[in-house]
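As structure tokens, the structure follows; a few thoughts come after it.
Every protein chain except one is present and positioned as in the full complex.
For clarity, chains are labelled A and B in written order, and residue numbers in each chain start from 1.
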Amino acid sequence: MTVDKERLDRMIIAMRVARELPPGGYVNLGIGIPTLVSMFVADDSVVFYHSESGVLNCGPLAEDGNEDIDLINAGGQFLQPVPGMAYFSSVDAFAMIRGGHVDATVLGAHQVSATGDLANWMLPERGVGNIGGAMDLAAGADRVIVAMEHNDRQGNPKVVQECDFPLTGKGCVSLVVTDVAVLEPTPAGMVLREVAPGWTADEVQSVTGARLIIGDDVKEYEV
Amino acid sequence: MAAALSVGEITRRIVREARPGSVVAASGVWADRIRAALPGSLGVWALSDAGLMDGAPLSVADAAAIARGGYIDLAVIEAGQVDRNGSIAGAQSASGLSIPGNAVDLSSGAQRVVALLPNAGRDGVLNLAESLSLPADGVNCVDTVICDVGVINVAGGQFVLTETAPGWTAADLQAMAGVSLSVSPALRRIDLAAPSGDAVSKVYSDGVGAVADLPDGATVFIDGFGGPGGMAHYLLVALRDLGSRGLTIVSNTAGIARVVSFGTPPGRTAIDHSVLIENGQVAKAIASFPVSPSVSRPSEFELAYRRGEVELELVPQGTLAERLRAGGAGVLAFYTPTGAGTLISEGKESRTIDGREYILEYGLRADYAIIRAHRADERGNLVYRGTSRNFNAVMAPAARITVAEVDEIVAAGELNPEEIVTPGVFVQRIVKRPDGFSGYE
Partner (left out) sequence: MAFSKVYESAAAAVSDVRDGATLLIGGTASDDAPAELLAAVLAGGVRGLTGICDFARWDGADGLIELIRAGRVARLVSSNPFPGDDGGDVRRLWESGDLEIELVPQGTLAERLRAGGAGIGGVFVPVGIGTRFAQGKETKVINGTECVLESPLRADVALLRAAAADTMGNLTYRGVQRGWNHTMAASARLTIVQADRVEEAGNIDPELVITPGIFVNRVVQSVMIDGMGG
């Protein structure tokens, strides 16, 4: 079944995720939609960004013409120097992650299972993939928030009962924010928390591979 | 009976054990005494348990890593007792309390261990034993005992007296020892003359010369987080020109900058690992981000992988960093939660610790590391620039020979000790990237 309703754009997903970032907390943003999240953090909420390229308290991207190859984020984008930054080695970057010092990470995903398994490093048909820092973030960050489209380009659900793509981490995802819903994986299964404007819970279920637990308190997506 | 050697004289005798350019560590007050007595020309690194490496500060974790990692050529430990097998009990306080301090780390990590019994002649007791009656801090590790009346080698279950202080005879020492001493046929008067020699220069004038002995089949750490920042382009090109084959490269990526402009200024194409791969020099890559993020723009490595020409060991980035750190820090294996329950954990030991699943990962070492830093001093101390520190600083301690490509080489003492990131003990060779050399194709 397909639902021919308007889906939210990437900016709205990023805005919704931004509400989840803990004030005063340390956050690592993955590549893709997650990178957009920093644009939407409220002015009165301070969030510190960690990048596994080896920099803390990083901020906006460098402007054209001011690129410095020695100041990049983990996505290879150029950063502006900002007050309060600190540089460190890769081993310290991951001590921060694995040691539980990063409060939240926002990652993209190929699949998320009902119990919060994450698959985001390899598409099986390619046969080879990049792990990068994803497995460490999945294992180490206090909260793992997935920001992604609800379905892939072929319409296949990315929220599934069990992942059939290679896992990045088991039971690690705390929250899933997509272009049609906000979902919370739990040991009992995937709980539907919010739906996009105009969508019903049943319609979300119809484009979802996991059996959703739908309570009475499903809200409309708040941004 | 003649006077025993003074503390200063004992220190002068200890210093004779140090070879040029080597690393000496000592327990307690002896570290500072030894450092003060070392001739500067010797280029010896002196490590104290307060975390000072030749005057530059270290965390205790890093200082201990240097000890465990096998970097200490000579450890000097004040002993309470030494036995025939070279086991040592560290010095006790006057009231018999025994504390480990750094004696346990030094005795297990150092290449050579000298046990000090600085009060033997004064007290009339040489604390040697058939087997320790005091708690051991290290087992089968002592090579030489230096006391205030002589020098005794410990080898093959024997105490062999090799030197005596002026006015002291082998019989005098035997009378103070509770065990039988052998006397070396070459027994001689203790020599307190300052050692001579010069540390070998670490500075190489060109890239190919700095890697000239890198053999076929070597394991090589190559950094670059991914982009041109922190990538030793000049040494990469030198390694290509040298042509060593069958290499295992260990790196974050296996060369992606050229195809996706990762961390590369607009309009430029960076030199990366691809120069080795297209030259047929690479047999295997150990990496966390080995292929292009873009399926439609495959890297040289991915093409070679699909042709079956190279092997790949995929490692999560933090596990790669931690395995390198372990390799350099004398940690042989460690439990990490990263990758538990994934493909990465297949075939690996796993265990549940405090309700969480961990997998056992092993330290990683290499024959060579080719790293990039911003500035070096002649001793090999390094500072980096910005985010280009990343894997470079982690790889340096984990390779047998670390070659650093830098923008500038300054005289020893010109770097602020507080800003040194990689102590020179981890760096064997330095080469300046030539003026006008471009890291872009």
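Methods note: a residue touches a chain if its C-beta (ideal position, glycine included) is under 8 Å from a C-beta of that chain, and two chains touch if they have at least 3 such contacts.
From a predicted model like this one, the values you see are computed outputs, not experimental measurements.
Across the entire complex, the residue among B:109, B:255, B:293 or B:341 in touch with the chain not shown is B:109.
Remark: the omitted chain is touched by one listed residue; of B:61, B:186, B:200 or B:411 this is B:61.
Here one chain is not drawn; of B:150, B:207, B:316 or B:337, the residue touching it is B:337. Looking at A:26, A:78, A:199 or A:221, the residue that reaches the missing chain in the full complex is A:26. For chain B, the list of residues touching the undisplayed chain reads 49-52, 57-61, 63-65, 67-68, 87, 93-95, 97, 99-105, 108-109, 135-140, 322, 326, 329-337, 351, 353, 356, 358, 362, 383-386, 418-419. Not every partner is drawn; the one left out touches chain A at residues 24, 26, 46, 48, 50, 55-57, 81-88, 92, 94-102, 139-140.
Rule of thumb we're sticking to: only the chains that are shown with their structure count from here on.
Centroids of chain A and chain B (each the mean of its C-alpha atoms) stand 39 Å apart. Residue ranges on chain A touching chain B, taken from their complex, read 31, 51-55, 64, 67-74, 76-79, 87-91, 93-94, 97-98, 126, 128-136, 138-140, 166-170.
Listed in rising order, the residues of chain B touching chain A in the complex are 225-230, 252, 260-266, 288-291, 293, 295, 302, 305, 312, 314-322, 324-325, 336-344, 374, 384-394, 421.
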